[in-house]
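Heads up, one of the protein chains got dropped from this complex, but the rest are sitting where they should.
Naming follows writing order (A and B), and every chain is counted from residue 1.
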Amino acid sequence: MGKRTVIPFGPQHPVLPEPIHLDLVIEDEKVIEAIPQIGFIHRGLEKLVETRDYQTYVNITERICGICSFGHSLGFSQTIEILMGIEIPKRAEFLRVIWHELSRIHSHLLWLGLLADAFGYENLFMQCWRLRERVLNIFEQTTGGRVILSACNVGGVLQDISDEDLRGIVQILDGLRDEYGDLLDTFLYDRSVESRLGGVGYLSKQQAEEFAIVGPFARASGVIEDVRMFGHGGYGALEDFEPVISTRGDGYARCEVRALEVLQSIDIIKELVGKMPDTPISVAVKGSPEAGSRSASRVEQPRGECYYYSRGNGTKFLDRFRIRTPTAQNVAGMVATLQGCDLADVPLNVLTIDPCISCTER
Amino acid sequence: MDPQVFINVKESELRAKVEQYHTNGWRFVNINGSTVEEGVEVIYSFSKGEPFENLRLVVANGTHLPSVTDLYPNAFFFENETHDLFGTAFDGISIDFGGEFYTVSVPTPMNPASAQAQEALANNTYGAANYGDCEVPEPAAKPAAKADTKADAASAKTATSDTAETTTTTEEA
Partner (left out) sequence: MGSFHLTKMSFKNLFSKPATKLYPIEPPVYTPMTKGRVVVDMKECTLCSVCEKKCPSSAITVDKPGETWTLNPFACVQCYACVRVCPKDCLTMLADYTPSATKKSLVIEKKPELTPEEKAAKEAKDKEKAERVAAAMAKKAAKDAAAKAADDTK
């Protein structure tokens, strides 16, 4: 038995988008055990619900994370609408799904760029982010903000997108799909990418179910789990929705799932733009949640299933609002992939779960 | 819309119910705490595809609940978090941070009535200035003798009034 050393990984590391700390117990370049630690970016945002009324709190949920910003405001609005029994117009549901799918495209392109940077292919990283700029320009044209959209509130959405603008968005996305074809070929078929990612961080389907992981991380190991399948909100208008599944279970599969989900999101947006109804975009919301009422809902964010729980107490301030992000669920799965891997594969394994630690630690 | 199913359970039945979900293949979703008058309300959530159920139990402050990390390994994250923010301890967590998961400056910030917070208040160690090695600044020194300063002020006033009178007289003149 060789000598064991403990090497600290993070919280500052070039490959990490957000700070997380791992203590890696190593024996001769192989990781035996990894002990995670978080808490570097805990801002106590769940406590702010006591001093900001439920309409203003949307602005705070948006700012939990920069990448999944619209997803959190969507989940919050959805949860409060269930709590207060509000039904929103159809056009608002469709617009929310369009913005959310655009958010998924930009998040996956960001992640693909970071992955390319992690294994050293900087040209690919820059091309992915160049395509991502087009999605951010769409956000700026339709809502005024590139990263924090401020487009969703309890009762619907705050801005409308005209039908002409929607056709313009579809055109931009078609142009994006053509250029994205080259990048997709590189990620899926390039020899250097395959040899770097193949077999790294393998997780079998049984382990995936045991660790209860969610999102593309789970779908890459063959677990068929996607909240969009249940057809809540605007997703109910889709004709059929099949999640992208892979059974390889390693880093290459996770890359493949996310790369193909970009194409799937473009298709979803095109389908919904074709079916867009003509109704108002929001309903006026008056009053406060009843005392003792509670609600829970789930949203499929780019990183996985996100769970929201809220409880009202009769005033305009909520009693409790809880956000359980997908990365919180995936931390245990990440630690499992790290056991037995090489030291040089640790940054790649941490990145393949798409960690969004600032969401996790609100 | 997700099905809204909230089942009230008692502390003694919790472990049996969680084991039942585990044998039936339900996926673990969440544990979260929230403050109520009687103590802490802990909610466990499980799902299997679209069906989605939440177990709700209310425990008094200072209770110890059994951990479920042997059945669901990723519950360690949520149990540590609930312990740090609300004060409900869990026995037998697989990776137990002992209250240091989130380095918060006040103990159990979301539940001021918990045992840890009450103890810190009693020992006068509650509050950001008393956590860690921060220096608490000394209060400003009180003025030495108030009478002196008052006399000084009075003399200064008479002096200025003298000068004012002289100035006015000169102006008039």
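Structural remarks
In this text, contacts are C-beta pairs under 8 Å (C-beta built on N, C-alpha and C of every residue); 3 or more make two chains touch, one makes a residue touch a chain.
If you're wondering where the values come from, they're calculated on a predicted model, not measured in any experiment.
Note that the absent chain touches A when the full complex is taken as a whole. From the options A:I60, A:V299 or A:I357, the residue with contact to the unseen chain in the full assembly is A:I60.
Considering A:Q141, A:Q206, A:T279 or A:Q339, the position touching the chain not shown turns out to be A:Q141 (whole complex). Set against the missing chain, the residues A:L124, A:V227 or A:I268 yield one that touches it, A:L124. Chain A meets the missing chain through residues 52, 56, 59-60, 63, 123-124, 127, 130, 133, 140-145, 148, 150, 158-159, 179, 182-183, 185-186, 189-192, 194.
As a convention for this text, only the chains that are shown with their structure count from here on.
Chain contact summary for the complex, chain B toward chain A: residues 1-2, 4, 6, 25, 27-30, 32, 34-35, 43, 45, 47, 49-50, 52, 54, 72-74, 76-78, 95, 97, 100-104, 109-110.
Looking at the complex, you find that chain A touches chain B at residues 35-39, 42, 44, 46-47, 82, 209-213, 225, 230, 232, 294-298, 305, 307, 309, 311, 319-320, 322, 324, 328-329, 331-333, 361.
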